[in-house]
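Removed from the display is one protein chain of the complex; every other protein chain stays in position.
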């Protein structure tokens, strides 16, 4: 168990290192940082000064080491736009994004899992077919457009929910959260629903596929042959087998929710990391871009790592110790 | 990372390994099966219509919406059904610049389809080649390539696309490049696993024994047997690419204001939404939705048909 944990940890570090190279090459080799930093009318001498200051006259590998060093110290440079350290800008906005993504994930599971279970258990019913068609729609609907339509319907036409912002927040663990106040919750609903739409379809289809795979298995028939109640068969025998793929995939999808919140945050003016990165790409604020990308890389690697462990815990067949608890 | 954690979101929806379709003998039967599902038949019909509209959009559309000389700002923000000063009807209304939304949609569809098909085709070509090479060459090369695929697939498409756009800068061309870079890995993984299965089969061994040159084995024997999954993924991929292009353009990272794009049109309407001018965003979105749904319906059916368990 320990050995494999260690192996995975090393793998995770390798992935991060690989990504630092990619990001470095992308930012420093493909793009030219000086062009953005400096006024086009600047003199030759000025140009050389900035180049020297940034270390851009040194060999690439030295620049890379400097880059790595910066990352190790959490120093990604200062935002050109906000004139603040890039990392702290990102970290400040992390809670808003996390809150949005978690709520969306919760919605996706709470809605997708039961519907998928139902559709899988009664595939021939009309309602199941409707659910499945709905999920195709959920896959196909462009998230950003649905967001706009939400605003149009619920904010403009009906006036039920606010169209943007986080609303009132309350403090917990030293950061501000929207879900703690009624007003904040009000603001959270539309963006969270919007972000959840795609993942709900995914969880739904995944669950249904899982049910259909598990149901014909001999062990389900045997469970029935034992005289177990239908509830026990479904909620213990079927569901337990389902949890493995569902947990794995939903876990992975959490990362993609955070990535996709870029879109939702832009529409609903949700002050999270996603909105920041779009603004930064538009204004070519490289330190923030690099900080964001590296942050996401770490997040994904960490997520993968955690999911791997959960997977091991959930599926006794891949569990590495031979004894039970 | 381990295999469990690396499933890209699509593989969950695709059967674990798609079989290879044998020769054309089955094609007729497949077509028949395809039409048997009403959803897929409708999807196909709509798709053909959309392609037609997109291809002939300059001939069909009432206006060239990106020729500024044809736009009249006085016709700006007209509601659907109203007419221009000189009596030309705007069936779906106009945007702030007086651009006919219907014409904008027709031109936008053209861009969407080109971006979708181009990026899916390029990603398929690159990914398939890499997958085949990995399976055929084996050894270190295979390990290295597959590591790269794993790395790529552990990050979601939109993040990869954002990353590429951050490096390359904004613009429609860069969006296409970003889409290709974000998607080749799916093909590589699928093709490699199908090719691995094929590689073990007797006829490949026989081909080896006959000392057929490597490229012949690759292209004559391995490739045709990996085509079924590639076709299925490609269909879905076109839909995803279209959606992603629109999203990126909406975010202001793709098409510029003067380029015809559905995402851009929707984005233009965003600021007028709160004042109730719904049509600028609404209709292009519907067009986008119909396109994506049609492609997905076709793809869904293709997947069912090419999946052995349903044959």
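Here are a few things to note about the model shown:
When the chains are written out, they are named A and B in that same order, and each has its own residue count from 1.
Basically, a residue touches a chain if its C-beta (ideal position, glycine included) is under 8 Å from a C-beta of that chain, and two chains touch if they have at least 3 such contacts.
By our rule, contacts and distances are computed from a predicted model.
The subunit not displayed here is recorded in UniProt as "Methionine ABC transporter ATP-binding protein", chosen from "Cytochrome c oxidase subunit 3", "Nitrogenase protein alpha chain", "Methionine ABC transporter ATP-binding protein" or "Formylmethanofuran dehydrogenase subunit C". Listed by label, the shown chains that the missing chain touches in the whole complex are A.
The omitted chain makes contact with just one of the residues A:5, A:94, A:153 or A:223: A:223. Within the complete assembly, residues 216-230, 232, 236-237, 240-241, 244, 314-317, 322-325 of subunit A touch the chain that is not shown.
Operating definition for what follows: only the chains that are shown with their structure count from here on.
Per-chain CA centroids place subunit A at a distance of 22 Å from subunit B.
Residues 8, 11-12, 15, 18-19, 22-23, 26-27, 30-31, 133, 136-137, 139-145, 148-149, 151-152, 155-156, 163, 202, 205-206, 209, 245, 248-249, 252-253, 255-256, 259-260, 262-263, 266-267, 277-278, 281-282, 284, 289, 293, 296-297, 300-301, 304-305, 307-308, 311, 318 of subunit A are the ones touching subunit B in the complex.
Interface residues of subunit B, counted against subunit A in their complex, comprise 1-2, 4-7, 9, 12-13, 39, 151, 154-156, 158-159, 162-170, 239, 243, 246-247, 250-253, 263, 266, 269-270, 273-274, 276, 278, 281-282, 285, 288-289, 292-293, 296-297, 300.
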